[in-house]
Structures are given as C-alpha cells and as structure tokens.
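Yeah, one chain of the complex is gone here, protein chain that is, but the others are all in their spots.
Labels run A, B and C following the written order; every chain starts at residue 1.
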Amino acid sequence: MNEGIGVFGIFFAAVFTSNILLTMYLGMCSFLAVSRHVKTAFGLGSAVIFVMTATSAINWLVYNYLLKPFDLDYLMYIVFIIVIAAFVQIVEMIIERVSETLYTALGIFLPLITVNCAILGVSLFMIIRNYTFSQSVSFGLGSGVGWMIAIVAMAGIRERLANARIPKGLEGAGISLIIAGIMSMAFMGFTGMLGLG
Amino acid sequence: MNDKKTTKQPLIRWLAPMKKVMWALSPALAASVYFFGWRVLIMFVVVNIFGFLSEYLFAKHYNEQVSSSVFVTNFLFVMIIPPTLPYWMAVVGIVFAVVFGKMVFGGFGKNIFNPALTGRAFIYVTFASYMTGRWAEPVQGFFGGLVKYTPDAITSATVLSTGENIGTTFYISALTGNIPGSTGETSAILLLIGGIYLVMQKVASRTIVIWTLTGMLVTQGLLFYTGTAGNFDLIASVLSGGFMLGLFFMATDPVSAPKDETAKIFYGLFIGVMTPVIRTFSVWPEGMMFAILLANMFGPLMDMGAKELKKRQKSKQMKAA
Amino acid sequence: MNKKIGKITLANLGRDNPVFVQVLGICSTLAVTNVLKNTVVMSIGLVFVTGLSNVTVSVLRKQIPTRIRMMVSTLIIASYVILVDIVLKAYLPDVSRQLGPYVGLIITNCIIMGRAEAFALNNKPLLSFADGISSGIGYSYVLLIIAFFRELMGSGTIWGVTVLGSWWVKWSIMVMAPGAFFMLAVFIWLVKGVIIKDAEVAK
Partner (left out) sequence: MEKKSKTAFRIRMVLFMFSVTFVFVVILSFVHLYTRSLVTRNENLFLKRSVLYSAGLSVPESAEELDNFFSENITESQGTGEYPHYISKNNGIVVYTVNGAGLWGVITAHVGFDSQTGKMTGIDFVKHNETPGLGARIDEDWFREQFRGKKGPFTYVPEGEEANENQFDAITGATGTSKAVKDIVNKATAVYNATEKSE
C-alpha cells in the first residue's frame, strides 16, 4: 500500500498540482466541446465529480475483492469500463424517476460521461499507484473538482470571447488549446506545494 | 475593411491612458539603467522593436492600426525580466506575449490574460535557470550603471528566494532600488510614485489596489506570525519581488481585470491572498506573476458572479417593495 | 470498392483528419508526446486498435441492439487494448514499463469510439477496416510531428539521440504540460490556415 501521501495531499495534488486536465490532458474531448457556456460547463462538471468519485470507489472495491483474489487483473480495463457505463445508466434512470429538475439539469450530460477519458483514467491511475480505499476516493473527488474548475473557468473565458475576432484556423478548438496552455502555465504556480511535485 | 479607412490613418493609435502608464513607468525604468547599466536600454529597444513588429503583422493583416497598448506591454515586459537575460530569450518572450497573450484573442481590449505576464511566465518556465539563477548585483558608486554596459557581479539568489538579511538596511535598499532583481522591479519608491499617479488619474482601479494590498497584508501577516514564512516580514514582502509593479501596473490592467466593481474586490483579494501563499509554498516562488495569471483566468467568472448577485438583490428588493 | 477505400484513406489523412478537423481524441495520447519513441509505440497500438475494433463493430453491426451499442463498442475496444497491453508486456517489456497506464487510456480515446459510431456501424467490414487504419494513421502522424518538435526543442534530442549540441538552450516548457497545448494549437492554426486558403481558392 502507498502510505507516502496523505488523503488530503492526494486531493490537493489532484485539484491543483497535477490537475487531471491541465497536466494529463484527460477529458479533453468534452472539455473542448462543452465549454461554451458557464451553465452547461457547471452542469457537466458536477456530473463528472459525482460519477468520478462514485466509480473510483466502486472500481476499487471490484478490483480488490473480485479481480485480485481470482487473479483476473488483466481484465481490469473491461471491467472498469463496464462498471462506469452501467453506473452512468443506473444513475440516469434513478434521476429520471426521482427528480424532474435534477434530470433536466444533469441528465443530458450523463451519456457524455461514459466516454470521458478522465473517468477511466482516474480508475486506472488509482490501481497502478496502489492507493488505499480512502486515498482512491479522495483522488476521484479531487480529480473531479479539478476538472470542473478548469472547464468552468474555460467557459467563463469563452463567453467573454464570444464576440472577439479570433484568427481563422484558431476558432473553436485552437483558441481553447491556447487558453488551456496558459491556464496550465498559471497552475504551475502550485508546483511543489505540500511537498508535491 | 477597405477603402476609406485604410490608407491615410497613422500607423499607431495613441490612447491617453496608455501614455499615462508609460509616463508612470519611466522613472523606474530610468533608475534601472542607473543601477544595471546601458544594456537595459538596449534590451528596451530590442523588446520594443520585436513587440511592435509582432503586433504590426497582425494589424496589417486586418488593416488596422497598431494600438499603443503594445508599448505598455513592451515597457512592462522589460521591467520584469532580469537585466542580464540573453537578448534572444527576451525576443521569444515578447513575441509570445504579444501573439499568444493578446493578438490571438482578437487584439487590444480582448485579451484574457495580461500579455506581459503571459510572455514572462512562458520564458520563466522555459528558461528557468536564466530567469531565476542569474541576478545582477546593482553597480555601485556614484555614477552607477551610467559608466557600465552590464553589471559585473552575478548572484544566484534574490531576497525572495533566500529570505536572508532582512532588516533596515534592506528596507532602504529596496526602497531606492539598490538590490538585485528584475530590471524594473527594484526601485519601490519610484514605482510607488508612478502607481499613485495612475490611481489619481483613475487609470488604475483604486478598488483593486486596496483589496490586493489588504489580502496580501493579512495573508502574509498570518504566515509570518505563525512562522511559516520564515523571516519575511510585511515591509519586506511589500517592497520586494515585483509586488509594487504587479500591484499598480499589472493587477489593475483594465482589460484583463474584471469590469464590475464588486468583482474587482474579489479579484483583488484573490491576488492578495494567492501571492504570499505561492511565494511561501511553491517551488517557483513567483507569487505575483502566478497569482495575477490565476486571477485573470477566473476574472470572467467573477464578473458573471457579481452580475448574478446584483440580479438577485434587485429581485429581492422588487419583492420587498 | 477499391476506389472507395482509397478515397476514405486520403480523406482521413488530409482534409478530414480527425485531429485538426474534429479535434477528437487528443486526450490520452497527448501526454506521451514529449518523447518521440513513446509516441511511436502508442501510435502503433492505436492504429491496431482502431482498425480491428472498427472491423469487429462492423461485422456485428446488424446484431447489436441499439440501446447498448456504446457499451458493446467500448467492450470491444477495451478487449483489443488489453490484447495490446499483454503483447507489450510479453514481448516489449521495457516499452510497456515506460508507458505504464497510458496504454490503458487508449480505450477512452474518442477517435476510436467516434469512428466506430460514425462509420463502422453503417459500413461493410473491409471498408471499416480501411477507415479505422487510416484515421488511426492520420491521427498518429499529427502526434508524431508534435512529439518530434517537443522532444527536439525540449530535450535537444530525437529518439533519445542528442541532435542539438550544448549551444542549444533547452526549452523546458516543451516537455511539460503547457508545451503540448501550445504545440497542438500552433499546428492546428497552421494546417487550418492552409486548408481554409485552399478552400477559398477552390471556390
């Protein structure tokens, strides 16, 4: 087990020093596609936080109590992706029945999440890094929060840029990449805090 | 796009506030020539040429004038790089600053991040050892740098990175500018005068200055009195590390700062709080630069939040009435 | 049939290149582009997975119930990625050790999913195979170009061999995260600039 880093340290690292989006490029597709408006970005962000935290917990349990004892860890990828897909489907169904408002707020984003690389990424990283259960959950939560901060800030910037004259060829994805680059640079200011790289 | 406008307009569009910023910066810049030698002046010319060219190419493409804001960027950029930086690195920095910090966002008035700081952050991360490891000691003697091309003594550390030798002598040197550091961030008193002039002229936002200062003093105070910040006391932290320059000339940049007054409070506080935190805990103790860039990043959100807040208050008042 | 394959291949390599037109799938692989060697291995793995999963989805396309088609495609993709992972571990242990978790992340690469959804579900196996391989290659060469410049500027080396001597000051930002963003943005800018100009001339 990895006792080197505390639960809070992992959370902090996942949000700031090693933001899953700005330093590992995970979740770029939805990041570029759904960052035009702050409101939608916020909705997707909260959905990601929820799913990421929950699936990292479930996947940790599945891995340590089902796959490992039976020596099946080579099937990890398949199992994880199915867990994520199934979880998203179930949540979608529950939300649909329980609350109309929540469904309109979150429901539309849920199908997008299955293909968000960041979700699977979190599950894979936590296994490879040998995190304990509580470490995994805080890693999932932190990565989700970090992702949301990045996408909401990006949406804010893009809303302001709505009428700006962006050079041809940079419109859309290009300019977002440049903004993400500068954001990633600004986040380097957090490097080394709490003794984390 | 075509006919009327194109032909007979002057190349550069001068804006009054921009001129004022340049006036306010000039004394400190002159002082750094005195402290660091004539190389600073050459650096200034080089940076201005390349900064201007970068903007000119874009402006030409769109058939527009070059806005005088590019010179403000050039001024600021020269002041926040070490006086001994190789010329070509400065060129990389200023081109990045103008192109990726400003022009790709649609030019003057549209940039999200402060261009000079964007350029500086880029070369700071790229050429870390040149930007952090080779500070020049100011040239000593009555004529100072006026008889020198470049300073002789190089030191690997500024006060910001070591936190040693802080005392009255240091305060006085920092106030006059007789300390190693970036070209223009050394002379605190001249920056202060320039800054106050800008605030009086209403070019720089008073709200941002006040709240940044408040946030900074409170946070630094907390860190200092709990012993976390070493022997870096309040006076030292205000006088050094480009805080003055950032406070008056970059945090208040009217384009990249929020427009709403309430949002400006949050913006100022954010910078004020983040600066000492990054200075104390990060391995890149460049507090002011990273704090302002981060604040720029969340600036649009702050504006939106403030608007939302006002809307809610209004609707509440409506209901009450 | 052959003509069609050629047409699709050309389109995927050029005008419809998934990276700069759709800006898909830059997530997982961008992270390894600071070293050319890793990028090559990742690209080979990716081309392999895209091609085979496209064929498989295409073969099964009439049987897959529509409601679970995403899950089925993901499952197929994941299986091929595991295959790549196992093969790397057994025959190229050094490479596998270096790439670590990033091989697994090929699964979530949006390009593979995107091609399976957009193309393989409606086309015959052979055609789908061509489409998968060519969009994989189209994607890879963009990454290779980016990796080439990042390694060259960031470390002064190509394929681990020092090319630029000691006179070269390494641009450390290039091996760090922001470098990839700027590099890709500049690349898209250049390419789109050219394509847009072409299109205007054609009109």
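Just so it is clear, contacts are C-beta pairs under 8 Å (C-beta built on N, C-alpha and C of every residue); 3 or more make two chains touch, one makes a residue touch a chain.
Nothing here was measured: the structure is a model prediction, and the numbers come from that model.
*Asks:* Of A:V15, A:C29, A:V62 or A:I78, which sits in contact with the chain we cannot see?
*Replies:* The missing chain is touched by A:I78.
*Asks:* In the whole complex, not just what's shown, which of C:K4, C:R61 or C:K89 touches the removed chain?
*Replies:* C:K89
*Asks:* If the missing chain were put back, which residues of chain C would it touch?
*Replies:* 31-32, 34-35, 38, 60, 63-65, 67-68, 71-72, 75-76, 79, 82-83, 86-87, 89-91, 93, 97-102, 160, 170, 172, 175-176
*Asks:* So that we can see where the missing chain sits, which residues of chain A does it touch?
*Replies:* So the residues of chain A touching the unseen chain are 2-5, 18, 74-75, 78, 82, 125, 128-131, 191-192, 195-197.
Assume only the chains that are shown with their structure count from here on.
*Asks:* Measuring centre to centre with CA averages, how many angstrom lie between chain A and chain B?
*Replies:* Taking the average C-alpha coordinate of chain A and of chain B, the gap between them is 33 Å.
*Asks:* Taking each chain's centre as the mean of its CA atoms, how far is chain A from chain C in angstrom?
*Replies:* So the centroids are 21 Å from each other.
*Asks:* List, in ascending order, every residue of chain A touching at least 2 other chains.
*Replies:* Where chain A meets two or more other chains at a single residue, that happens at 167, 170, 175, 178, 181-182, 185, 188.
*Asks:* Which chain B residues reach two or more other chains?
*Replies:* As it turns out, chain B has residues touching two or more other chains at 100, 122, 125.
*Asks:* Under the stated contact criterion, what part of chain B meets chain C in this complex?
*Replies:* 89, 100, 122, 125-128, 130
*Asks:* Touching chain A in the complex: which residues of chain B?
*Replies:* Chain B reaches chain A through residues 58, 62, 100-101, 103-107, 110, 112-113, 118, 121-122, 125, 274, 278, 281-284, 286-287, 289-291, 293-294, 296-301, 303-304.
*Asks:* Write out the stretch or stretches of chain A touching chain B in their complex.
*Replies:* Touch list, chain A to chain B: 38, 152-153, 156-157, 159-161, 164-167, 170, 175, 178-179, 181-183, 185-194.
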